[in-house]
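A single protein chain has been omitted from the complex, and every remaining protein chain is retained in its original position.
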Amino acid sequence: MIPAAFDYYAPTSVDEALALLREHDDAKVLAGGQSLMPVLRLRLAAPEVIVDLGRIEALRGIRDDGEALVIGAMTPHSVVQADPSIAEHAKLISLAAAAIGDPQVRHRGTFGGSLAHADPAADLPAVVVALDAEMVIQGPDGRRTVGAADFFEGVFTTTLSEDELLVEIRVPKYTGWGAHYEKFSRVAQQWPIVAVAAAVRLDGGTIAEARVGLSNMGSIPIRATAVEQALVGQPATAEAVRAAAARAADGTSPPTDLNGDAEYRRHLASVLTRRAVLSAAGAG
Amino acid sequence: MTTTQERPAAEVGNPRRRKEDARLITGRTRWTDNVVLPGMLHLAMVRSPFAHARITGIDTEAARSSSGVVAVLTGADLAEEQGGLPFAWTATPEQKAPAHPSIAVDTVNFAAEIVAVVVARSAAEANDAADLVDVDYEELPAALDLKAAAADEVLAHPDLGTNVSARFNFDSAEAGTGGDVDAAIAAARDGGIVIEREYRQQRLIPAFMEPRSIVADPTGEQLTVWSSTQVPHFVKIFIALVLGIPEHKIRVIAPDVGGGFGGKLQFTPEEVLTVIAARRTGKPCKYSETRSESLQAAHHGRDQWQKLTLAADRDGTVRGLKVELLANMGAYLGLVSAGIPILGAFMYNGIYKFPAYRLTCTNVFTNKTWTDAYRGAGRPEATFAVERLMDELAAEVGVDPLEIRERNWIKHEEFPFTTVSGMHYDSGNYEAATAKAKGLFGYDDLRAEQQRRRESGDPVQLGIGISTYTEMCGLAPSRWLGSMGYVGGGWEHASIRMLPTGKVEVITGTSPHGQGHETAWSQIVADRLGVPFEDVEVLHGDTQVSARGLDTYGSRSLAIGGMAVLAAADKVIEKAKPIAAQLLEANADDLEYTGGRFGVRGTEAGMSLAELAFAVFQGHKLDGGAERSLDADATLEPDDFSFPHGTHLCAAEVDTETGAVTIRSYVSVDDVGNVINPVIVEGQVHGGVAQGIGQALFEEAVHDESGTLVTGSFDAYLVAAAPDLPSFVTARTETPATTNQLGVKGVGEAGTIASTPAVVNAVVDAVRHLGVSDVEMPCTPYRVWKALQEGAKS
Partner (left out) sequence: MSRITVKVDGGGYTDDVEPRTLLVHYLREQLGKTGTVVGCDTGNCGACTVLLDGRSVKSCSMFAVQADGHEITTIEGLATDGQLHPMQQAFHENHALQCGYCTPGMIMQSIDLLADNPDPTDDEVRLGLEGNLCRCTGYQNIVRAVRAAAAAGGAR
């Protein structure tokens, strides 16, 4: 319950934070801490240095730069969840943010922190992958931008190197799209067994475009492209969506654990995808 | 038939809000972990990661030289001093049990067993040093699977030569309480119905919200121990017996205790080691476990396999029940581990008139955390078995499961009734509780909806689950406990102190940890003595104040402890009467005591209890021979158990696409006899039902193949949160117990005992037409889905 001792730094700028990361080999970034704190309390990790991003004001906030919404990495989930511009242009993010953890966790946990942690069962990674968000990374040589699909590399691993920080996330606008986040768990507080993030653009009664992301169906969040393609041009009806959703688990290798084996997860993926897409299309 | 007294007007039955709340809602609480004493040292435990291993070496040097460390103790250091942890239940005279050290000396027998103790100035330093203790283990084969262990495939304790601790039998033919079950089964095989099932009672973790904590203070002449325990009186005796500290030099305090549910009915290794550390260092020592430690090392519950054979006529009249039980003790015998299945053994016939019954129970050791009391303790397992079987029988006969129950249950006019297991049911009215429950539930409408959904092939199917349960409460007559191999008694003690200002101190031997005894006992005393509720203070949980007592578990507190309080109050009045007669210059026979006052019949003259208390305090006017005290003690020995009962109905929706189960409505009608405080009773039912639902749907202690608990945190051991549970509709019928003067029965465990089978019956009922006749607990979506896949194949 008591973490091992560490040196603590709370930089007030990104440059200062990056300098600290360069300076210290065994440093962990604290970005809200709702995943890191349990790890420290249980002493599953005992870093020598903690660099807390909590006092870098520049990393907080949501802005609309015209083409995209730009979410500061240290914006708490509770702020994301309640933000009107996100609700208007990227409803899927509002819905998934509201499903994270519990209210207390959403007050402290941050958008970028959750993504950088890269838990395969987390809520947000599948959403940013589905929405083709861009991850803006700052390192010693300045900024680089990576597509969400290329950001996640494995369980708890991303393209971020030790001396880099995820500073903001650019989300293209999905104005007018329907969205639904379908999270399936045994109890409210549990990580999802499988979750499906879906956004669709309707043209009349026809699905013109679709985005579907899957959580906990592999070591990284998965974009269900086969489903997306199958949905385009289809009517938003139960039968049509069912047929498309049957392909949700194509190419996935989901985990087996106490809550279900791979076969069950594949089955869930198609059921939940159907439900998510239908709800997103307003036909749920 | 009943000797129940008239219901007093004022307090008993009143939905008083609790006295306890004032401190609990403002944070002015007295948890053990709050205790801070000058010079206090802190303990951290080093625990085994292996389920079964030989300790080949412990290097404590780095830990000893770590900052702030005062001592590092290992099993080798304490081999003699630590004594052995006791068990208080001997299931059979031949029972085998391994020595149970508080700290492992040469082998560890379950994962999380303590192998070293660090004592340091601060908790942080103790934790830091604990990380530096280097233990070498040689892993041994571990007995983990209960059935394999029962067959002695791998021995948990090779020196015992077997994993079988005891085999306990009850046979109604031998006991003279019924017929021969084998004959009944043979007869049923020839033209009747024989239902054979195997049910698993998964391992559960009590998961009280306050982790256990101990402070031992050796300062002064006496050892003072604060412990987050249900049983301070037990702890005092066992510290004396195990550590050789004279009993009169020990004071144990259970201050505010944050839940127990049987999980704190124990004398623990951590208590022993904290006392030893205090004795060795001469300083107050504190140990507070983490949640992870608590889930792994505090005793677990349930963990049984039940093999059941029910014989019935074609019309569903039950002819006999045979129960073959395997009970997982885990690595050691705790205080009442061996007795848990025995507490269930007499309840497998439930509310029914079975003519023949036999139970055989094998208590088996494995290399897992030991099991012991958890809410219901043996009775939920028994009730689950019989209530699931009644549903299976109904399906076989093709009638409504309520009808099959009614065909077999004891009619209300048949009480008192001696069951096939020899228990004397004093009272009950199963018809009334069931009728009320059906009405509140809307039973017929739900059955009609169920039919519609079946016919339309709705992906969400509806199931109705029934549990018409009874249980034995009020542990227990001492003679019965003794006959069953329990070392302790079942009495309870209370004292009443009349203070000079007329205020009343009630001292109870019960040790509440959420049950509201301070409120309920005040109500009993306020009525009996005719004093204001506010003028009564209930003291408990400190052996220096409450010198005698047997604490709180087994739904015994009200039926026994509350009755002891009542008896003490009666003694106060008895004692006061001659003094009042003397002071009023009246004949004692002419006095009557009402409303807190002795009045002389036919006159205005009288004296209040408060006035008497002050007169006794002064002592001026009393006769020379009169004792200058109105205080009274009472020790109450119960005549028998009490038997609450009720009918619980659960409507559950099963999403056949995902396997998800949602409880749509839940109705309980409980008959707990007379009620002291309906608000508290309702709260007990809510919490009990929630825990029973937890067993049905969410909770399971799971170990991996190496014996490590994989559900060792609240991330994985799923305690339901608010969104996971429905609102319950609760109601009562009141059939007073005839075995105690208050007519009360006990309510602490009823909800837990009743609800688990109600929920599982609902799940199975929802999908029985899809080929499913059982889902193993907890009924996770995955398990339900798999059962549906299997059902579709068959």
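Lettered A and B in written order, each chain numbered from 1.
Methods note: a residue touches a chain if its C-beta (ideal position, glycine included) is under 8 Å from a C-beta of that chain, and two chains touch if they have at least 3 such contacts.
Keep in mind the model is a prediction, meaning the values are calculated, not measured.
The hidden chain makes contact, of the residues A:D52, A:D83 or A:E228, with A:D52. Check B:T162, B:T281, B:S713 or B:S773 against the missing chain and you find that the one touching it is B:S713.
Only one residue from B:G258, B:G376, B:G490 or B:P778 touches the chain missing from this view: B:G258. Contact residues of subunit A toward the unshown chain are 1-8, 10, 33-34, 37-38, 40-42, 50, 52, 54, 78, 101-105, 107-108, 188-189.
Against the chain not shown here, subunit B presents residues 17-18, 20-29, 31, 33-34, 36, 124, 207-211, 256-259, 261, 290-292, 513-516, 679-680, 682-684, 686-691, 713-715, 719, 721-723, 725, 727-728.
Methods note: only the chains that are shown with their structure count from here on.
Here the spacing of subunit A and subunit B, counted between their Cα centres, is 44 Å.
Residues 123-124, 127-128, 131, 290-292, 657-658, 660, 698, 702, 710-711, 715-716, 718, 720-724, 780-782, 785-786 of subunit B are the ones touching subunit A in the complex.
The touching residues of subunit A, counted against subunit B in their complex, run 1-2, 4-5, 42-43, 184, 186-191, 193, 258-261, 264, 267-268, 271-272.
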